[in-house]
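Partial view: only certain chains, each at its native spot in the assembly.
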Amino acid sequence: MGKKSPVKYFLIALSSIFVFVMLIMPLAVILSEAFKNGFSAYANVLSDSFTLHALQLTLFATFAAVVCNTVFGLFAAWALTRFHYKRSKILTTIIDIPFAISPVIAGLIFSLTFGRIGWAQPILNYFHLKIVFAVTGIVLVTIFVTLPFIARTVMPVLHARGTEEEEAAALMGAGGFTIFRKITFPHIKWALLYGIILCTARAMGEFGAVSVISGHLRGKTDTLPLLVEILYNDFKMADAFAVSTILVLLALVLLILKNIVEYKWHSAKE
Amino acid sequence: GCKNDNESASSNQLVNVSYDPTRELYKNYNELFAKHWKEQTGQDVTITQSHGGSGAQARSVIEGNDADVVTLALEYDVTAIENAGLINKGWQNKFPHDSAPYTSTIVFLVRKGNPKNIRDWNDLIQPGVGIITPNPKTSGGARWNYLAAWAYANEKYQSNEDQMKDYMKKLFANVLVLDSGARGATTTFVENGQGDVLLAWENEAYLSLKEHPDEFEIVSPSISILAQPSVAVVDKIAEERGTSKLASEYLNYLYSPEAQKVAAENFYRPTDENILKQYADKFDLNIKLANINDPLFGGWNKVHETHFKDGGIFDQIYQKN
Amino acid sequence: MYIELKNINKSFGTYKASDDVSFALPAGSLSAFLGPSGSGKTTILRILAGLETPDSGDIIIDGQRVNDITPAKRGIGFVFQNYALFRYMTVFDNIAFGMKIKKISADRIKKRVGELTELIGLKGLENRYPAQLSGGQKQRVAFARAIAPEPKVLLLDEPFAAIDAKIRKELRQWLKDTIKKLNITSIFVTHDQDEASEVADEILIINKGRVEQSGSPLAVYKKPVTPFVAQFIGENSLINNYDKLKGFYRQEGFSTAVIRPEFISIFKENEQYQNSYTAEPGVVKTVTFRGSHLEIVVILHGIELKAVWPTDRELLIPQEKVGVLVKKMYLIDGGNIREIENEALIADNSVII
Amino acid sequence: MSRIKSNSIIPGFNLSMGITIFYISFIILLPLISIAVVTSGITWQGFLDTVLDSRIMAGYKVSFFCSFIAAAVNCLFGTMLAWVLVRYEFPGKGIIDGLIELPFAIPTAVAGISLASLYSPTGFIGQIFDPFGIKIAYSQIGITIALIFVTIPFVVRTVEPVLKNMDPVFEEAAYTLGASRFMIFRQIILPELVPSLLLGGGLAFARAIGEYGSVIFIAGNMPYKSEIVPLLIMVKLQQFNYAEATSIAIIMLLFSFLIMFAINSLQVYQQRIVQGGTK
C-alpha cells in the first residue's frame, strides 16, 4: 500500500530537524569548544597524565560494571523467563528501580550505606574494607546505575521465544550450562551485545551518582565525566570539552558497533 | 638522608580535599611543598588533590573521603567536619589569620566599557540591571557575595534591618540566574552573555579576565567582604594514617613567603602584608573589607542561623507573596 | 503393559487439566490421544515426559514407577508441536544433540545420524539450518532428533498440526511405517480424527481432562461408549425428535439421537431395492462433493440427515425425491448411550427370510 | 517460609534465582534501606514540614510539569523517530539511528553546558527566539529541553521494536475497510504502541524527575520558578541536613514507584485485552 507521499517526506524532515536540533547541535557545541584553542592544546589535554588515568578508570569501571551486569543479567533473565515464578513481576520491577532513581540519590544511598556515617560501616571496618570514595564505590554505583540494561534487553527475547527448545534439550539430558551455551546463547547473543553496548554507553557517561561517591581524588578516583567537571570548574572550558570529546568518541565507536550489532541481529532473525 | 623509623610509607602520601577552583593554585603549591619537604626531611611526598563544590567536598570527608587536610571555601564547611568529630576543636587558631592562609574578596565583573556604568553596590539595584550570582544555598562562594552586599547595606542604611532587607530584596530581584555553583554562574555570564554584572570572587573574576581579556573588566565596589577560605588538618584521619606532622607542615608552609607568592600568582590575596604589597597593582587594596567575625555577622554559625538556614533572611527574600 | 498411568490428577490453579487419568499401553503400540482443544492431551503427554509434575497418581514405564526420575532418565523422546528444533544448529547437530550429551563417540554419532537422515529421507541436507527446511522436513528432523538417543518411548505432540494438508497425509503414513519399523512404543496427540484413525493402533478419546474411551479406531467408531464419543467421532447428524422416524420409538431418558451417514441408505425413486417397504420418502436438500464421495443432506419429516453417495453412481440433484432408510442410531443422554436398530427393518428382514 | 521451587525440567532455577536475588539485594535493596535509616532520624512532623514546604512543593510542580512535558514531547517525537527509522529508507538514516543513544554517553553536565550555550538568548538557537520575548534557557522551557535531551533514547528504543514486529496485516485490514492513513495510525497502530509508549514514556518521566546534572546549567534555578527537586535535595545536603534530604528523596522515590506501578497496571490491563481474561 503506502506509496511515496508527502507525509513520508514531512515526517523524515521533521525527524531530521528534531535530531539536528536536539542531538547534532549540542554535539557541535562540544566539538567546537573542544578545539577552540587549536589542535595542539587539544592534544595536550588528552595526553595529560590525569586525563589518561581518568580514561583508564572510566574504562575499568565500565568494564567491571558491564561484566557484573552481564553475568547478573543473564542469570536474572534465565530465572525470570524460563520458570513460572509467582513473584517474578516484583523482581522485574525491582530490577527497574535504577532506571527510576535520581543518580544523585543513587550515589547518596551508597555513601549513606557504606560510608563513614553509613550503617554498614562497623561491618566494613571489621573487615578493613573501604568501599565508597574509592574505586570500589565507583564500580558499585556504576553497576547500580546500569543494572537493568542487560537483563531488560535479554528478557523480552527469551520471553518471546518460549521454553520449548530448552525443554527439548533438557529432556535429552543436557545440563544447565550446555543448554545455555548451545541452545539459549545463540538466540540471545545479539540482544545481549546490544544490552552490553547500551550498558557501556551509560556506564561511561555516568556523572551524578559517581560524583557523589568518588571523592574526586585526582589521579585516583576521577573518572572522565568527573574530570570534565573539575576542568570546567577550574575555568578550563576548552579542556573540559576536550576531555568530553573522548567520551563522545567512545560513544560514537560504540554506536557504530551497535548499528553493526543490530544489523546482524535482525538479519539473524530472518 | 636520614630515615625516620616512626613513619610508615603511607605517611608520605597526603590527601588534600579542596574546593573549586583551586586546582592551579595547589598544583603549583604542591610542587613547592614537595621540594620544601624533601629539603627538610629528605623524603618524597605525594599529594593527591581533590576538587569540587566546597560543601560537597566537606560532605565527602564526613561520609568517608579520607582527607589529611581540607582547604575549603568556608569556615562553615570545615566546622561541619569538626562537628562530625573528625577535626579537633579550636582548629581556627591552629594556623595564623584564623587558619586562612590567603583571602579573597567579592568584586563585580562587568562587560567591557561597563555599559551600565556599575560602580558600586547601589548601582546593582537600579531597574534594568541584570545580576548573575550563584545560589548562596548551594554555593559557598555565593554566600560571600550575599554577605558583602549585606555589609554594604548595613553601611548604607545604618543597620536599619528593614531597609537592609529591602535592599537585598531589590538586589536579588535583579538576579537573572541563580546558578548552583560559582563556575556555572561565570559561564552564564561569560559564555552565555547573560546579565550585566557577575558577582564573583576576585580570583575567579581574574581567571575569567585571563580567558577573555578584551571582553570584561573588574569593578571594585566601595565595600566588600574578606573571604577567608579555611584550611585545617583532619586530625582523626591524619592520626590514623600517621600523617599529622606532614599535614600540619603542609598547611603551615602555606604561610611562607614562597607559598604566599604562589597564592598571589593565582589571584588569591596573600595574608602576608609584605607579599600583598608586592602585588598592589594586582589587587585593589582600597576596598573596605568587612570580616565574618565583625559584630554585624558574628561568625559563621550565627550567619548561617540568621541568613542561610531554612526560613532565614535569604529565604525571606524569596518568600512567595 | 509398557506404559501405565494410574489415577493421575493435575490442576492448574482451580482448573483440572487431568482428572483421574488411568490407562495402559502395550509395548510397541502406537496410540493417539484424540480430543478437542483444551481437553488436556498435551498435559498428559507432558506429565508422562516429566515436563509437568502430577498432583497425584503413578507413572509407570516398563514396570518401573518413574514419578521421581528425571525426564532425561525416563528414556523418552519428545517431538514438540512446533518442532522446537534448535534454530542455530544444523540438521546434523540437531539430530546429534542427544547423543553428544550421552557422550557417544563422534564416529558412532556420525554413523547414526547418517542412518537417521537416510531414514527420514533428508540425506544431503545435514548442513541446512531449520529455517531452510519446509514444514514437513522440519517435522521429520524433529522426529529423528527425538529417536536418535534410542528412547524406549516416543511422544509426539500434534506432529502434523503445522503442515500443509497434502503433505500431512504423506507424512502420516510415513510416520506410521517408520514407527512400526523402529518398534518404539509411541503416543501422539491430535485433534483430527482422520489422523488418529489412520495412524494409531489404539486411540484414547480425551475430554475435559478424562479418558472417555480407548480402543482401536474402528472399535471406537463402531461402538462409542459415552455420549461425548458418539458425538465427537464421525460426521454425525444430531436430532431430538428421533421418534418421528419410522421404526424408532422414544425411549425414556434419552433425548438425543446421533446418526452416522453410513447408518442411512438412500435410494433413487425408480430404483428397485430391498427393504423398500421400510424406507420412507425424503427430499434431497444439498449435494456436496467431498473428495471421493458426495455428501447428501436429505429432509425426512422435517429432519435434516447427512448421508453419503458414491461418485460413480448416477448423480443425485437437490429437490430430488429419494427413499431414505435409517438403519440404526445411538441414543444418548447425560452419561448414557444406547445403540438401537430400526425395528421396522428387523421385522421387514425377518419377513423376507 | 514460602516454598521457592520450580517444577520445570529446565535446570538452573535455584542457581539463577539465588544469584538474582542476592545481586538485587546487595546492589539495590541494601543501599535503598539507608534512605529509610537516615530518614528515621527525623520526626514525623519534621518529615511532613520538610516535604510539604512551599518551596519544595513549588519544586515538585516544576519537576513534574517539566518532566511530564519532556516525556510527552519524547513520546511524540520518539514515536515519530521510531516510525521514520522503521518504515522509511532515506539517506542519513544510519546517522539518525546512531545518534539516538548519544545522550546516554555524554556526561550530563557537558550536555547541560552545551544546551545552555545553544539556548541562551545569545546562543545559536536562543537568539532566534529572543526577539519574540521567548526565553528558553533559564526558564522552565530550558529545563524541559534538557530533560528532553537526556531522555530521548527511552521512547524511541521501546517503540521501535514493536513497530518493527507489527504485522502489517492489521493495517491492510483497515485499509480494505476504507480507513485513511491517519485513521489507520490513530485507531490501529497507536493502540498497539500504547504499552511501549507507556513504558518508554514512563521511564523517560522517571528519569527526568531525577535528572540533575544537565538541568542545573540551563534551569536558572530561580526559587519557585525554575528550581527542580534534585536541586532542593542538594540544597539540603549543602546544609548537611541528611534527614531532610532523604525525606525529599523518599517522596521522589514514591512518585517514581507510583509511576512504575501505574505503568505496570496499565500494561496489565492492556495485556488482558490482548491475551484475553486473567489466566
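The first chain written gets the first letter, and so on, giving A, B, C and D; residue counts start at 1 in each chain.
Keep this in mind: a contact is a pair of C-beta atoms (placed from the backbone, for glycine too) under 8 Å apart; a residue touches a chain by one contact, two chains touch by 3 or more.
The structure presented is a predicted model; accordingly, all values stated were derived computationally and were not measured.
Colleague: Where each type of chain is drawn only once, what counts apply to the full structure file?
Modeller: Formula for the entire complex, using the labels shown: A x1, B x1, C x2, D x1.
Here is the rule we go by: only the chains that are shown with their structure count from here on.
Colleague: Take the average of all CA coordinates in chain B, do the same for chain D, and state the distance between these two points in whole angstrom.
Modeller: Spacing between the chain centres: roughly 38 Å.
Colleague: Per the centroid of Cα atoms for each chain, what is the distance between chain C and chain D, given in Å?
Modeller: 55
Colleague: Return the distance between the CA-based centres of chain A and chain D, expressed in whole Å.
Modeller: 16
Colleague: If a residue has to touch 2 or more other chains to count, which residues of chain C qualify?
Modeller: If we look for residues of chain C contacting two or more partner chains, we find 50-51, 71.
Colleague: Where in chain A do residues touch at least two different other chains?
Modeller: 112, 114, 117-118, 167, 170-171, 211, 229, 232
Colleague: What chain pairs are in touch here?
Modeller: A-B, A-C, A-D, B-D, C-D
Colleague: Quick check: in the complex, which residue numbers of chain A touch chain B?
Modeller: Going through chain A, the ones touching chain B are 111-112, 114-118, 121, 130, 132-133, 211-212, 215-220, 229-230, 232-235, 237.
Colleague: Can you list the residues on chain A that touch chain D in the complex?
Modeller: For chain A paired with chain D, touching residues are 1-2, 5, 7-8, 11-12, 14-16, 18-19, 21-27, 29-30, 33, 71-72, 75-76, 78-80, 82-85, 89, 91, 93-105, 108-110, 112-114, 117-120, 140, 143-144, 147, 156, 163, 166-167, 170-171, 175-176, 179-180, 197-198, 201-202, 204-208, 211, 224-225, 228-229, 232, 240-241, 244, 247-248, 250-252, 254-256, 258-259, 266.
Colleague: Which residues of chain D touch chain B in their complex?
Modeller: Result: residues 53-55, 58, 113, 116-117, 120-123, 137-138, 216-217, 220-224, 231, 234-235, 237-240 of chain D touch chain B.
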